[in-house]
Structures are given as C-alpha cells and as structure tokens.
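Here is the structure we will look at.
Only one protein chain is missing from this complex, and each of the others stays in its spot.
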Amino acid sequence: MAIVDMSAREMAAAVRAGEISAREVVEAHLGEIAAHDHEVSAFLLVLEDEARRRASEIDAAIARGEEVGPLAGVPIAVKDNMALRGVETTCASRILAGWRPPYTATVLERIEAAGAIVIGKTNLDEFAMGSSTENSGFFATRNPVDPSRVPGGSSGGSAAAVAARFAPLALGSDTGGSIRQPASLCGVVGAKPTYGLVSRYGLIAFASSLDQIGPFARSVEDAAALLAVIASQDPKDSTSLAAGFDASEITSGVRGMRIGVVEEMLDGVSPGVSSVLDAAIAALVDAGATVERVSVPAARFGLSAYYLIAPAEASSNLARFDGVRFGLRVEGEDITETYLRTREKGFGAEVKRRIMLGTYALSAGYYDALYGKAQQVRTLIARDFAAAYERFDALISPTSPTVAFRFGERSDPLSMYMSDVCTIPSNLAGHPGMSVPFGAAEDGMPAGVQVFAPALGEGTMFRVAMALEASAAKPAVPVWRSAAAPGGAA
Amino acid sequence: MSLEDKYLITVGLEVHCELRTATKLFCGCANTFGSPPNTNICPVCLGLPGALPVLNKRAVEYAIAIGLALNCDIRRSVFARKNYFYPDMPKDFQISQYDEPICVEGFLELPVAGKRVGIVRAHIEEDTGKTTHVGSSGRIQGADFSLVDYNRSGIPLVEIVSEPDMESADEAREYVSELRAILVATGATDGKMEEGSLRVDANVSVRRKGTDELGTRCEIKNLNSLRSLGRAIQYEARRQMEIVEEGGRVHQETRHWNEDSGMTSSLRSKEEANDYRYFPEPDLVPLEPSHEMVESVRATLPVLPPARRAVLSELAGGKPSPSELEQIGTCVALELDGYVNSAVAAGVPFKLALSRAANELAALVGAGGAVANESFVELLRAEDSGRLSATQTKAVMSRLAELGGSVEDAITALGFVGLSDSEVAALVERVTSENPDEWSRYLAGENQLAGFFIGAAMKASGGKVNGRIFSALLAGKREVSRH
Partner (left out) sequence: MSSDQISRDETLHIAHLARLAITDEEAAIYASQLSAVLAHARDIGALDIAGVEPTMHAVSMRNVMREDVVEGSLDRDEVLASAPSSEAGMFVVPRIVGED
C-alpha cells in the first residue's frame, strides 16, 4: 500500500516499529502536495523544511529508543487560524499577511508532543467566515473530488487536504459547521467536539462562545485518535473542560441504541442527500439500533440566532486588527483614519459584512431585541435537545442539505448561510457533532451523515459513526485518481 | 449673597485602584511599576490573535476584601467587554464588569463631615497601556505621533463608584482620603496617587438651593492628588454656577483638569463615545464567590480605619471635639494611631499623644521621615515629665525623623540635656539675689513675676534651664522664705 493511502494509525505504528521512517512519510506527502496541490490549492503555506526537520528528529528519537508518541511521524494539515510560533499565520486575511506569532496554540503543542508533524497551513474562508472557502483573502480552494466545485468551508483547505491524501489528518475549527460541512462536501470524516473539550488557546477567534477545534480524517478511528490527543483541559483556556476523550471504546457497536432523526433538519434537503440519509438509517437499523424521527423544535431558529450571536462576538474579536501592534497598517493622517483605512483594505467583504451585522446587533437600542433574544433562543435549543436526549442516545441528520456546489453559484449571502442550517444548532447548544461520509449523492458527489450526541457524549457519537462507516459505500477519491471525474466536469 | 451661597454642589466619585497582585489580571506577566517599556507583555495582555484571558484569583480576593471593607454585598458577577477603539487598549475592548459587578450597595463613613457616603458598586476591570504623545505641545491634541507601552495593560483594577452624596470639595477630599486609608489597610493597593495606583474621576453638578432636581453633571479627569481634586471641584462648581446664573445650560461632558492653569477644559462630548456595545465576555465564565471564599477573605482583613478611629475616640472619652476628630482622622489615615495607643498605654496623656502624632509626627512622616514607635513614646514621656519643653520635644522629633538614632543621643546632640536640680537651685538663688526688688514683690504676691525670673534664668543659662523645674524650685523658695 502506498504510504499516502495508509491510515494515520497505520503510519504511526509503522514509524514506531521502524518499518518506515518519519522522513519517508513526510516525503511521500510532500510529493503528493507537489504533484497535485496546484489542482486543489488546499495550502496557504507548505512547511517543507520544518516538516523534514521534525521528521528527522523523530527518526533520531526512535533510533535512540525514546518514546515518540501515538501519532509519531504522522503529517497533519492545520487550518491557518491556529498560531504556530515563528510561522506565518494569516486566517487567510490580508490584514494578517506576514504575521509570525510569538507563541504556539495549545492544540499544536499537543499534536507535536504526540509526535505528529505539521506539514502545512491550510486555506479557509477569511477568519473562518464562510461555507465555501471562496472568501479566502488569497485564493479559493477547490474540491479534490471535482475541482469545479467548492470544498465547503470554512475549513475547506483542511478537508480538501485530507481528501486529496496530502495528509491523513487535519485540524479545523467549527463555529457553525466549518468542520462538518466541508467534511461532508469532500467525503471525509470531520468532528466538532463538545464546546470546551479542546483548548481554544491560540485559535484566532471568530465567535468565542461557538468556536471549537476538531479533527479531519479519512476514517472514524483516525479522527478519534486525533481527538484523543487534543482533548484535554488547558489552564490557558477558561472555558476548557476537565475532561478528555477515550478512543478505545468506540467499536462496541450500536445494538440496542436509540437514535433519533431530527425532523427540523430534513427541510430543503436535496433528493440525493435525502437518499443518503435513508440508506444510513437502514444501515443503523441493520446494525441493531432503533431509529425514529424526533422533533427539536427550536432548532428551526438556530440560523437566525447564530447570525446574530456569531457576528456580534466577531465584531468585538476582530477589533484588535487595527494596525497598531501587528499585521497590516495603512497609514492615515491620524489614528482614526489609520484604523479606517487599515481595516478597509485588510478585511474582505464577508468579514466586513459580519462585523457590521454584529456591531449593529450589539449597538445601543438593539441589544435586547437582537443579541439578547438570540441568547435566549440558545437556551431553548439546548432545552429541546435535552428533551430529545431523554428519549435517544444519539441523533442524526444530513450534514449539509446539498452536495458541493459550483464556484460562484451562491453569491447571495443568505443562501450561503443556509448551507449551515443543520450544523449550527449543535454549536449553539455546545454539543458534539460529526460528519461521516456515506457514499455519493447528486452528480456522484460525496454526502455525509451528521451524528449528534449530548455534551461529552463523544464516545456514543463515535460508536454511531463507526457503525455508519462500516456500511458506507467506497469513499470518494480525488479527481486525479478516478478514471473519469464524477459529475459533468470532465 | 455670593454664588456659592445660592447653589448646592453635588459630587460623586469614581476611584480606580490598582491592585497589588504579583501578576496581571488575566495573564502571568509581572505587575510592576517602572519596568522598561514593553517588557512585561505576553500574547494575552498584548491582545494578540488567539490569546485568552484567565482570571487571577488573588485579584478576586482583593476585590472581595475591598467590598467587605466598604460594607458591600459580594455577588455573583459577570465580566463584559466594553468596546471602543483606542491604541492603549490592545484588544480594542476592555474587560470589565458591567451590569453584574462583584460588589454592590456599600457605604463609607466620613468622620469629620459626619456623614455616610453610599457606594454604588465596586467592580474588577483591566487597566490600559500608556500612550506618550510626542509632538510640539505634549498635549493629546496636536501631537505628531504617540508611543505605546503595554506594561500597564491588564493590570488589575477595582473601580469604586460612590453615590453622588458629597456636597463640597472638602467632603470629596475626605472621602478619597478615607477610602485610600481603607484600601491601603486591606493590603489591596499601595494607594500611591502620584504613581497612578489610585486615580480619581469626579462627577460634579450644581443646583440652585431650594430645587430638588440634580443639575447636569460633568466628569473631571486627571486628578492626581487630593489638592487637585479639591481645586478642580471648586473651579468646576463655580464654572457651572456662572453658566446657570447667566441663564445658560451645562452640557454633559468629560473635562480635563489642568493643574497649572487651575482650570477644567472640555475633553470630549461626542455622543457616539457612549455606545460601548457591552456584552458578556465569552472567554470567561461567571464569577460566583462561594461563602467559604468570602469568609476566608473576611478572616484575613485587618482592623480597618473606622474601627481604629473608634478606639481613639474611646480614649477621648467617647466624645471627641471636632478638632480631636480631625486629629484622630489624620492619625488613622496615616496609620499613626498605633503611636497614640502605645503612648497612652505608657502613661502619656491622650491629648498630648494625639496632638504630637497628628501634627508633628504626621508632618514628618508626610515628608518621608520615620520615627520608631518606641522612640515616640519615650520622647513624649520626657516631655510629659517636664524634662523637655514642647519646643525641645519637636526639635528632637525632627532630628529622629531625619537621622534616626536613640532619643537620648538626640537630646544630647541638640544640647537639651537639662541642668541638674542643684544647678537649677543655684540659678534660683542667683537670679533672686540679683533682682532683690522683684523678689520682694514676688514674695508679696505678684505671681506674674515668676515669668520675669524664668526669663532671667533662661538668659543666664543660655536656654538650658527647664522652665517647669525652675518654676517649681522658685515657688519652693518662696514657700520657705514666707515661713
């Protein structure tokens, strides 16, 4: 088997056993990136030298007989909104171009301690605001399965990198579906953990009360292995939970499990995605679960609440990009003009739109009717989910109502926002959710099934995901590997 | 009738107090004054992308201590973001407490004014960095560029907001001085106004006597001393009275006190400045001090100024006169009450001990000197016994404050070693025999001539004779001569 087709766990085991070197693993992936990233544009920055150096260090440590960690030698693609000391970190925004943070995000310290190797920083919608990666301040990323289509977003670069075999694992961040939706659109596994399970220290904030870092992988077990490494309490993050994740109990199956299908997430779903969900339900029933429809009424209001809360927090989080201490400055006559010009030049249209929306939602006279009410709706959503979890162990839904769309197809902001209608409620409630690829829908494009569980119910969620994966059709492959590209692109 | 007689002044104060923690409010950078610029900075207090705040437990304990000392309720509180752009604020928002502060509804007693000032709230917030304006005039307006140092950014503050219960500059000064004494006593702050550890903003309004409705207030900033505070309030109140008197209207605004010109001037009045878009800080969780935490802080509180004043008042017989009240206040504010207590315990009369502590000792300490408690007691006993005159006592105290050393050495060095009893007796013999006429009249009952003999004795001894001893011996000689 080619190195790039191995699972992350197989790679780490082979490296630890001395069967292959970390250096070989890195070279194989760098080779794949060199050969195909021009078709995908998953990376903003490939860390060739650093990755080779790290690989050599790991090989040397193995030669010395030292413990090298559970992900020894495994390349990881990292969404470019996580700070890595001395390495350009941009959030795909011109306002941060060239910025080299003087510190490293906690998650990146954790994965490095586990022996993993950051192979590159991946593209995203600027400041993680978007669902297609078209809003990157630098360039768009293409879906490896069909490059005429978007990879989803905002973690489109990370999803695409894993789908393209540029890395077996990737890290993304999910504020309203930014891991799960691109995972679904690119045909890979993507999980948003319980809010607080993974440290946000060093994650450049979009909406602090919703942001959560999570794994991408090509298999459920690989995703679990990465989550096990990054899930632990961090004294630098006040919202970090005293909890971890144990990946060893996810294979026990779903026999006897009660699984609900969220009714509110079936509206407006494409026929192809709908059939994928039906097949998934059948698979779970075959595996011994009881599956029933369930209503989570307040989930309908998720989108509205989200598009008040997230921009409000973002408007404040993004104030610091002002040209004073780091990043872009466009000099003006005085400080106010410098602020205005710097931010005018440095932010893209979607970021500005959300900053304006959030500023409005928080401004005097509107707070109670907009931001305050949205926070109350959040309570309703959490309550309705809690009621559903009294009857069900886990819930499922489509991840995205549609398969990957073509570039420029959704130019109106509101229609783009609709991409996240199924994923947003779990961010608002703080519950975990993940997308598992389950074959193909329209035009042969991949579609995922979303699995939800109550807070800190990752164990249950991964068990359901394992069961789905076991029955799923063969996963989608990058266009350069398929004889004929799916869809009408070829 | 003067303007001041026709109007009432209303003052409310907002005092920012820097806490004496080892580290900043939300990060582990050192909380120190005077480090080289930008050497105590980290991703958190520099507001770098991705950094997150974590609350300093010691700062919370100090805030609770302040709340308890000000008789506040300690409540569940929530941090909020106050959003506005300014280069000294790294995140372009300040983390503060807004609608749910940790301490609410307390009060503080003003002993001299004899009134109670309500405390609306005391809340925790982070300090900003410091901007230095470089350019022609040194003022903000017209500076060519500014330099920013973030060492102060994130230093913990407690902001204490009073009710508008004060009615004069004197009351405002007394409030700040009393508040400062309490804050210093809790250990929460060093209280150094000159280093900015204590910063005062005053809200001042005036209204014509006989009307109930409060006038429009102006907020005065840049009050760096008690003196500035008093002067600024007087100036501002007068300014507002003149406006109202001429039929004008006072505009609500922030004004800057200029110490040199002795005037306040408008700093900003843009309405937009008030839209801070507060919302709960999502990177921090609510602060709900447990009963145990509050009680453990309470247990560490020292005896606070009001209680210490009560001890001195008791020594004054329970009903101190107004001037004694003021002296007691001074002693407690400057933490000199321990001197008075020690002296009284050693047998020195209360009035003498209080006066020496509140006047001479206070002045010396205010000028940076120090006198040991034991020395103070020893010196006052010497004065009380008559061995030293008041003038001599003060001179000795000055010398001790300046140079230290023992009381005896200071007395010797100043030449205040009095004449021995036999030398004084010899002096009595000498001046009475040199002035026979006066002696006869004195014997005949002209008591006021004692002063004449003392003067003569002083002259003859070069000032070394102790007047009280001399008088006693002189009177003794008269008794003997009469019989």
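To keep things simple, chains are lettered A and B as they appear, and every chain counts its residues starting from 1.
Keep this in mind: a residue touches a chain if its C-beta (ideal position, glycine included) is under 8 Å from a C-beta of that chain, and two chains touch if they have at least 3 such contacts.
Source: prediction; values computed, not measured.
K.L.:
Touching the absent chain in the whole complex: find that residue among B:73, B:242, B:288 or B:446.
P.N.:
B:288
K.L.:
Return the single residue from B:115, B:133 or B:441 that touches the missing chain.
P.N.:
Of the candidates B:115, B:133 or B:441, B:133 is in touch with the missing chain.
K.L.:
Would you indicate which residue among A:94, A:353, A:406 or A:481 is in contact with the undisplayed chain?
P.N.:
Only one listed residue reaches the unshown chain, and that is A:353.
K.L.:
With the missing chain put back, one of B:12, B:43, B:67 or B:215 would touch it. Which one?
P.N.:
Residue touching the chain left out of view: B:43.
K.L.:
Among A:378, A:410 or A:463, choose the residue that contacts the chain missing from this document, as touch is defined above.
P.N.:
Considering the complete complex, A:378 is the one touching the chain left out.
K.L.:
Taking the entire complex into account, which one of A:308, A:395 or A:453 touches the absent chain?
P.N.:
Within the whole complex, the residue contacting the unshown chain is A:308.
K.L.:
Could you pull out which residues of subunit A are in touch with the chain that's been left out?
P.N.:
99-100, 102-103, 195-196, 209-210, 235, 238-239, 241, 300-301, 303-305, 307-308, 315, 319, 322-329, 331-341, 343-344, 347, 352-353, 355-357, 359-360, 363, 365-366, 369-370, 372-380, 382, 413-414, 417, 428-431, 455
K.L.:
For review purposes, identify every residue of subunit B that touches the missing chain, sorted by number.
P.N.:
Subunit B touches the chain not shown through residues 21-23, 27-30, 36-43, 46, 54-60, 78, 85-87, 131-133, 135, 140-150, 267-268, 270, 272-273, 275, 277, 280, 282, 284-290.
As a working rule, only the chains that are shown with their structure count from here on.
K.L.:
Measuring from the mean C-alpha position of subunit A to the mean C-alpha position of subunit B, what distance in angstrom results?
P.N.:
Their C-alpha centroids are separated by 58 Å.
K.L.:
Mind listing the subunit A positions that touch subunit B in their complex?
P.N.:
Counting only subunit A, the residues touching subunit B are 81-83, 89, 91, 96, 99, 101-103, 105, 200-205, 207-209, 235-239, 312-313, 315-316, 319-322, 324-326, 335-336, 339, 359, 362-364, 367, 371.
K.L.:
For the complex, give me every residue of subunit B touching subunit A.
P.N.:
Per the touch definition, subunit B meets subunit A at residues 42-43, 46-55, 81, 83, 85, 87, 90-93, 146, 148, 274-275, 277-279, 282-285.
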